[in-house]
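A single protein chain has been omitted; all remaining protein chains appear in their positions.
Just so it is clear, A, B and C label the chains in written order, and each chain counts residues from 1 on its own.
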Amino acid sequence: MVETKPSLAVKLGKLRLEYPTLMGSGCYGSGQEFAPFANLNKIGAVVLKSVTRLPRLGNPTPRLVHTPAGMLNAIGLQNPGIDWYLDHEVPKYAKLPWRVVGSVAGFSVDDYAYVCERLAARDEIAAVELNISCPNVASEGETFACDPKLTASVVRACRATTDKTLIVKLSPNVTDIAAIALEAEGAGADALAVINTVRGMSIDAETWHPRLGNVTGGLSGPAIRPIAVLAVYEVARVATIPIVGQGGIETTRDALEFFLAGAAAVGIGTANFTDPRIPERIADELRDYLWNRNLASIGEIVGKANVGFANVYEYEGDEG
Amino acid sequence: MVETKPSLAVKLGKLRLEYPTLMGSGCYGSGQEFAPFANLNKIGAVVLKSVTRLPRLGNPTPRLVHTPAGMLNAIGLQNPGIDWYLDHEVPKYAKLPWRVVGSVAGFSVDDYAYVCERLAARDEIAAVELNISCPNVASEGETFACDPKLTASVVRACRATTDKTLIVKLSPNVTDIAAIALEAEGAGADALAVINTVRGMSIDAETWHPRLGNVTGGLSGPAIRPIAVLAVYEVARVATIPIVGQGGIETTRDALEFFLAGAAAVGIGTANFTDPRIPERIADELRDYLWNRNLASIGEIVGKANVGFANVYEYEGDEG
Amino acid sequence: MTTLDLPVRVHATLVTDRRELAPGVVLLGLDAPDVVAATQPGQFVMAIPPSGEAAATALGVYEAEGKRASLLFFVTGNRTRELSELRVGERLDVVGPLGNGFDLSGKPSRVAIVAGGVGIASVLLPAQALVRAGARVQLLYGARTAALLVEAERFNEAGCALALATDDGTTGYHGYVTDLLERLPRVDLILACGPTPMLRAVARIAATLGVRAQLSLEETFACGVGGCWGCVVPIVRTSAQAPRFPPANAGGSDFVNARICKEGPVFWSHELRW
Partner (left out) sequence: MTTLDLPVRVHATLVTDRRELAPGVVLLGLDAPDVVAATQPGQFVMAIPPSGEAAATALGVYEAEGKRASLLFFVTGNRTRELSELRVGERLDVVGPLGNGFDLSGKPSRVAIVAGGVGIASVLLPAQALVRAGARVQLLYGARTAALLVEAERFNEAGCALALATDDGTTGYHGYVTDLLERLPRVDLILACGPTPMLRAVARIAATLGVRAQLSLEETFACGVGGCWGCVVPIVRTSAQAPRFPPANAGGSDFVNARICKEGPVFWSHELRW
């Protein structure tokens, strides 16, 4: 018998979160934007918009386009650069009652290490996520997450700069995501965020113009959920560090798919654009789900997808 | 002034089709299954279900699961094997008033060449598509389309067996689809089918079982359309042979996205499960679209997406 | 063009009536004379989503009389929700009727029909046909709870004897409907439609009793017309229903994968390789 409320707490490296939900980078500001109508007492942490060494204006508009069961975005890492960020933004986070995780993007190993070190040095920042998988920048942003060696270099360099929890965010736009995950883990990552957006494009049949100013963008939302669940499942089979599963989570049932596939925590991005009450609802319903099944903590379902075919009739399969 | 009806005809290698629409392999049987309620006079061709050297029972059920704006399938290449196929099925295709394109799958270069040769030798078969990208077989089915060298070997071996049009079907589950496309073209492909399904997975939160008997499957339908449009766009920038663009086409507007991205023809698979009248509707509406714009043929819009940013205000962009 | 088995087409129908039989259980009446004219008991249609934004949904033809056919369904997901939101006067396009229904050619005189939950939607037409042909028909009808035992009186009117069962005992026998089948006086034929575990139990009991049974199977469909091989069930190679485009017999196995939508949805239970 479970006597106390089931625990939703999770540890990512040294970072302990009361709730296993992280608001996806770039989708939630610092949380302040959503605080008037979302209950931020019931989230694990907000992952901040990715920041770079130098300021960036980002991509031309349109930066967003709605697609079936999802959306494409190409923000292009608009941000004020690490200097201004540390001086003017980060101090505000000291007063926030929720945890914020910094997110670092860059164009060289040195960029990453530099920004990571400066960001991680700040008390306001609970942990750092390395966005090595942003598909929306003209230069080589995503090649880091597409190349096992580059992934290892970036993670190793950043690891050397901080003891704080280091989450490495992987791209689905690769032939073998598990191989990249192993490199990241080997180079010192404490956790893996799986997945960033899937590369995509949309064209207006009337005007013949791409619907995004940047031509191509990243697909998010329920459309990509099956892709993300599989990525988590494949990474979980090889990695020993915790996974933050994300991509199209809108309901508790969706979140459970990720836990069962092997995620220790989940990310919620695009769903906040549908209804800002979703993260709170998922927190409450996850607790009910565990309670109804007499489970003491969320950890008890992580990776428990039963892939033993028990659901199908006895079957001989193929020989060919 | 255009005086005659705009032409929708397209050539894929030696194969001339009256309509630029191919019914996706595995989705449409041989066309006979759909003939009672679809107008097969207004399609280009039916791509037959992939056939292998030896018979295959396929995967255990469930083989299908509906997902947001799409579906996962894991049929597992159920087919009677090339011997039975040539003896009992192919003869029936002689009487069909629509063109059928054979589809070959395999587990070795030799498999592909053997089946391709025997299939292509038959008059009933108008052309051959090489399915080197099926994600639903336990063994190495998809690794062909994920490896440039293997792709080249398969295509070269099959090319040597026939003069008929050879279409090579590419997988989106790779880091760089354009590189694979170039290999296929270099090895003698006459056309490229872009894309096959995207790998995915879904788990039932009640039972903890994967929703597919095969655990993982291939995602199709509107959910993947932005991914497919981008794949076509990227392949079109490097390949000089025609592309059959596919992935989530449901309306004429969707088909136009693919033509504008660089497809010479389009594939229609999952949309037939929504409404079997869709291919005819697209054929009629494509003709109207060209007529209203005074265009003489579908070829005039292929690859005409205007990526010059003319739709956005003058913009300086980033330096960082 | 090769000759076609059935004169099926896409039919544009209009919703003539709509009732919510229980929470989440909807009965839609359709003005669909062509569907009525062509439907054999046990066949189904593919209902095209009015929004055009999802796969078509397989639904049994519940009633078929005069110009009116009807569909009876449970709201379990997006697609049935969309159908449930149709109002009287709105249009619903359906493909069909499709598939092979119940084989009533053997002139059975005593028949048991076993229906579980929404399985009730596929058994009114065979019940009516059997009663018309002079058979004594016993309906064994089970559901989770009393409120979900919808349309039982409709079968009474049709001339069937009724035995009800609920999982929670709110009405009738407290337990599985298949328990009732075990205790039934001898019948010539069993027809069944419902969840797969129920059908398996029916198959087992039928074998024990030595009575032939026809089961209407369910599986997720994509095409519904035999084009995608997504909906298979293994049946013995010698079955008359073994597909003409035969699935592989790799390794010389004694079964073949038949398509539920094309060779079924109704199969003889002794020919299933369960």
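We adopt the following convention: a contact is a pair of C-beta atoms (placed from the backbone, for glycine too) under 8 Å apart; a residue touches a chain by one contact, two chains touch by 3 or more.
Just so you know, these numbers come straight off a predicted model, no measurement behind them.
Chemist: Check the options A:Val10, A:Cys27 or A:Val174 and report the residue that touches the missing chain.
Modeler: The one listed residue touching the chain not shown is A:Cys27.
Chemist: Could you tell which one of B:Pro68, B:Pro148 or B:Gly247 touches the chain left off the display?
Modeler: B:Pro68
Chemist: Kindly note down the residues of chain A that lie in touch with the hidden chain.
Modeler: Here the touching residues of chain A are 26-29, 32-37, 49, 54-58, 61-66, 69, 71, 73, 75, 78-81, 84, 88-89, 92, 95-97, 222, 250-251, 270, 272-277.
Criterion: only the chains that are shown with their structure count from here on.
Chemist: From the C-alpha centres, identify the chain that is farthest from chain A.
Modeler: Chain C.
Chemist: Could you tell me which chain's Cα centre is nearest to the average position of every protein Cα atom shown?
Modeler: B
Chemist: Report the inter-chain centroid distance for chain B and chain C in whole angstrom, where each centroid is the mean of the CA atoms.
Modeler: 34
Chemist: Got the chain C residues that touch at least 2 other chains?
Modeler: 53, 248, 250, 253
Chemist: Give the residues of chain A touching no fewer than two other chains, as numbers and ranges.
Modeler: Residues 68, 313, 315-316, 318-320 of chain A each touch two or more of the other chains.
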